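Quick one: structure below, then a few questions.
The complex appears here minus one protein chain, its other protein chains still in place.
Each chain gets a letter, A, B and C, in the order it is written, and its residues are counted from 1.
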């Protein structure tokens, strides 16, 4: 792998950039691999990377029906945080946060993880109770965070309307300074480059059309480029997980919903942290390019169309202008949608299935991007050992039958 | 001041009036009818901006929505600032102030440009990803500097003085675009009687006909436009919306139209007749049929230094000359791949300025326009193209050479032509943006070298939007499509009547996107593909070398198409270039998918009137005025404004909340208080199966509740988790009145309907919301009976009107239903009267209440009093993970009811049946002065290292004036078996509070006080 | 005043004949936001018709139709979205859902009417709920009324789609209203009491362009 550095850049400039290598190969599928990962988004590529790098399993294929990183990895609003309420979720997201903190160096690919902090606003007494509960839990779990009052919020974000005249005045917020944003595409590309360099085959434009299962054990997949065998198959396909599960004769407690986001035209820097509000219902940050990156909740119906309904966009911008009246004359450039696979308890499924060797990592709903390194790592560990990583174990699919749900609707309230 | 490039005649301008405006602080003049762009060109302003990445000087290249460079900041005051206005779409008004969005210290002498020039080589695509990584701790510092160079314009820092609104419209046929196709379609549909909306983004309707050289019915095209517009304006069934952009096409023919109503008049909306006008209006249109008559955008050619000011679109040159009377230079070189662009040279020559040459990429140019150029003696260089522009801040020359298109190489010696303007045209791309907003992928058509839309039911494209270009054909196509749309919505087609247009013979265009150069792309001069984002052909080559092979990857890696112009000029060229590098065809590389918006839309317009005081409804009770007048502080509960507490002025200052609440609590425990409880949900339930239904949706039993009696009920979802609670009264054998929590009212009613409509339709029962019909006032405290006795005819005797009874009678001469239920633990009556009388009853109570020190109290006191009694608030003490058993409410669980009520089955699942679940308990802080923090986490071992095992948390916590101590409700693992044990609450400030687990009932555990 | 038709259902006259102050849902709004007087140039005029009798009828169409004809000499509207107004223009009944109708009568008539309907309906499965205290009727007139409505409701108010005799429940800004067209000139909005101030402020704000006036 060609190492990237400032010095390297100068060298390449002098040779007119004619010597840049491919960041990943475009290999022909082999007949068989040790492990197949279905889904070439951040989580899937990350899983392959960690399998190769930390667990010594390099004979791995990542099968992607489109282009790598072209799904939700490319469509989210890039927020990274770990201030979840329940121990199980907090541990998983904090595991991820710790990996984010060295990811650029680990991958030799700058994912631009910007720890500019995230505010979750409270507008009602119950909001504030929930915020206190969550921040107290975070603190005792070793996760950074504090509760701010309205004045503290105003100091952090002077351009926000924190007055009492607002319809739902800001009463305070939780503040996680280590949280922030990252460059979404770079995460997929960085993992792809890293995995490829370690020998992983990334098979783009390859669609899984079925699973090869015998006596309750998976031994490969059918694809539009022929059959590929492996005794361990991990599916990390976000919104398409339900479709894959059906191919394996499985049913999942998932619904795939549209999640919309939008950006303004690029502006000079005006907002240097991430602001989220469950109650007024919107969230916003400003990218390094200057766009205000904005989102809110999912659309209530199932949809694979990578678009949602217009009123959702209206409500989202109403919330943003309510919080930031100065943005009224700013203009919305582009909107788009992703497909998020949501679980009844707003927590993921990282689980074995009834089919031996077939694993699913899905149901991340609106929170998947931030979990990418942690999810990928615990999933890789689970696939490598055939036994669920302790941080993944509580997210077994069995919880929907035993009742041991991990209800994170509070912490996940606004989609992001 | 002179306008050096303004022609003496021509253009659709009001030359009788002059408008004054400033650009970068300098004053210029223009005319009504100008855009800011045409006025800048008229005044000879070459550099309008600096580019995003390389800080190169940039000028105006286009005349419409596709303009990538002339993006300016508008506004003379802070509040009126508008970032990123496209000068080509901004009508000039008197006093307009505009500035470049980039350039320091100014756009003429930009210091960043030096860096761009030197450093440009070090900024290949993706360079961010490849550097700034060491040391890790420095990224936040690097980022600060990177961010500084971000953005185009800037946000205003003051509130918007303008207002916006929405119109919900429905029509049979929506025609988007009022060029030849759109006007024709609107006429066909309009004459048939269909309801038609015709929307056009420009200041004037007419589109390409406004600068056409052609004759319609042997008259200038704009005369036909004027007549068509006049006829349409006279039809009652047609609505014309000029200055209106269709910015988004959504499912099932829902289209958003953004109408700019005042942006041509001033930077803020002027008043009209003393009343405010909206700055812009968003029409939310549901159309039976949509006709996309959006035309086509000209593609520029990609050649060296094609970004130097003076490089323009060929079509834009014609538009500026013919529509605005501006000729943007003196000596023109035209580089084209098609006939149509010859218009630019002809118009230029007819303006009396020099056409140096036309470099035509075709070996043998032919066609009427070509002949006209030849006739004028214009030099045509066949088989050639402009390889490279010369000049820094303005074009000074063009290097032209023969090119081998097949071999992608320069085939002859280049000659440098002296000129100050290069116009280019690489063909036309149908404007298919709207059609692809719902995900429909367009199809590449090799014959027209463009993508045409794939359309869903109910949408049709006409004219240029589907690759039909000759004017006569466009008019006919528009008519046919407009007529079909009317027929599809139930109207009869009318006979066609179209103007005569002479057919014109045109030569076939060739495919040319990137122009070859003597040097390889990576070593030659910069050839810009996306001007706004500084994406070059070389960048696309580097991206493909690095393995970014799909157009989506190329776009993301290079940022192509992510500007405010969304790649209207560059995307197809970019795809063609990527295809060439990859050795594939354009459709193999991918299709181009556009997202809303077509052009950016002001947040304010999307928000409309839903902001400020109208952001969200505020719901008021019938006593709201009284609360306001008596100084209540309000709490938001759902959309309701509820009195939170009523602070009084004492000793010349306002009470604190704690003081006010303590006073209110004491009043209830010692005298009498009154609460406005109108916000509780109330559902009237009638029918012979009402009782059976209640038994199924509540956890507890309802079989034996007699008329005249009231019972508390607990409701679960089928996962066994508590959803809501409230009291339900038996009014008659088949008649019940259910109350719900304030926030749960709508959800509970829908819940009941859900089960009735979907699972148990055979049960004869009806539910009706009567929440707003009744106003509810809770009179509670030891003196409550005495107070009420003064104004009611109801027998209040404790035997005649027992706890958990309800009675009807009069209160202050008003018919009332009174419920003897208590949420405070004190003697309490909930009085319900028709809301229109509520203020009278409330005030009568106060008139009589003085001697009992009747005290109004709010939600905070209500919470303290109920918590002292261990009564839960659903949503505060429960969070969707709490079962009735967890709450210790065994008494409210009818395990032996015959029907397996909602929630029952789930209670025996392995996890819900655990005995160490978090259970509701009381907490008594060891230090009575401590009021525990709500949300504080509970641990058993305060010395445990982090992460500490958390065993529960505080759900409700208050200071109790009755106990003179803090107290709390909490959920604790296995708490019901841990009475008397000590738990610890480690706080953020380092303190660790100690508390004892106690019963959640702190006051009057035997319940004697409410029974007096 | 209380009249138990049978022991199964309890009806209750919530109105008093006593001379006590009574406040319509808009009373607070007038004090808070004022009420601009209609002028010559007013394109829209708003008027509250407070204190009317509002009854929700639930049950099967056939039996309710029969009962209504016998008691009030009015038919139930036969079609969804139907609105029937009696000859006096004082009484109306509209379709709300397949088993729900809204009956609006002059204030004070509703209790007796409810009892008579109950008698006429006998053993049929039905329900009647008095909701008069919980909602109010707003009238809107003037040339700009339909434009004002287009700014406010999502339903198509074009006369081709919304002829006289139609009534719908629909979204009004961020709440809901019942929108009715009893005559060519007039629109009616049935508004929930607790949302009335919001609707009022919305109409004043959206109607400013048309110099909206309020008749009191």
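What we mean here is this: a residue touches a chain if its C-beta (ideal position, glycine included) is under 8 Å from a C-beta of that chain, and two chains touch if they have at least 3 such contacts.
We take it that contacts and distances are computed from a predicted model.
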Options "Urea ABC transporter membrane protein", "NADH-quinone oxidoreductase subunit M", "Sarcosine oxidase subunit delta" or "ATP-binding cassette domain-containing protein": UniProt name of the undisplayed chain: "Sarcosine oxidase subunit delta"
Chains still shown that are in contact with the chain withheld from the display: A, B, C
Residue, one of B:906, B:954, B:969 or B:997, that touches the chain absent here: B:906
Touching residue (missing chain; options B:252, B:798, B:890 or B:926): B:252
Identified contact with the non-displayed chain, of A:122, A:145 or A:242: A:242
Candidates B:754, B:979 or B:1012 - the one touching the absent chain: B:754
Absent-chain interface as seen on chain B, which is shown: 250-254, 286, 288, 438, 456-458, 488-489, 718-719, 750, 753-754, 757-759, 761, 900, 904-906, 909-910
Residue ranges of chain A at the interface with the undisplayed chain: 240, 242-243, 246, 251-256, 300-305, 307, 309-311, 341, 344, 400-403
Residues of chain C in contact with the chain not shown: 79-81, 96-98, 100, 154-155, 168-171, 176
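Everything below uses one rule, namely that only the chains that are shown with their structure count from here on.
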Geometric centre distance via CA averages, chain C-chain B, whole Å: 34
Separation of mean Cα positions, chain B and chain A [Å, integer]: 22
Distance from chain C to chain A - Cα centre to Cα centre, in angstrom: 50
Residues of chain B whose C-beta touches two or more other chains: 284, 610, 613, 616, 618
Chain C, residues touching no fewer than two other chains: none
Contact footprint of chain B on chain A as seen in their complex: 4-6, 8-10, 12-13, 16-18, 20-26, 66-67, 70, 74, 87, 91, 101-102, 104-105, 108-116, 123-126, 128-137, 139-142, 146-147, 159, 167-168, 183, 185-186, 189-190, 204, 264-270, 272, 287-290, 305-307, 309-310, 313-314, 317-318, 320-322, 325-336, 399, 401-405, 407, 409-410
List of chain C residues in touch with chain B within their complex: 1-2, 4, 6-10, 12-16, 18, 20-25, 27-28, 31, 41, 50-51, 56, 58-59, 99, 125-135, 147, 150-151, 153-156, 158, 160-161, 173-175, 192-195, 197-198, 201-202, 205-206, 208-209, 211
Chain B to chain C touching residues, read off their complex: 165-170, 195, 273, 275-278, 284, 286, 609-610, 613-614, 616-622, 624-625, 640, 684, 686-688, 707, 731-735, 764, 766, 768-775, 808, 810, 812-815, 817, 833-840
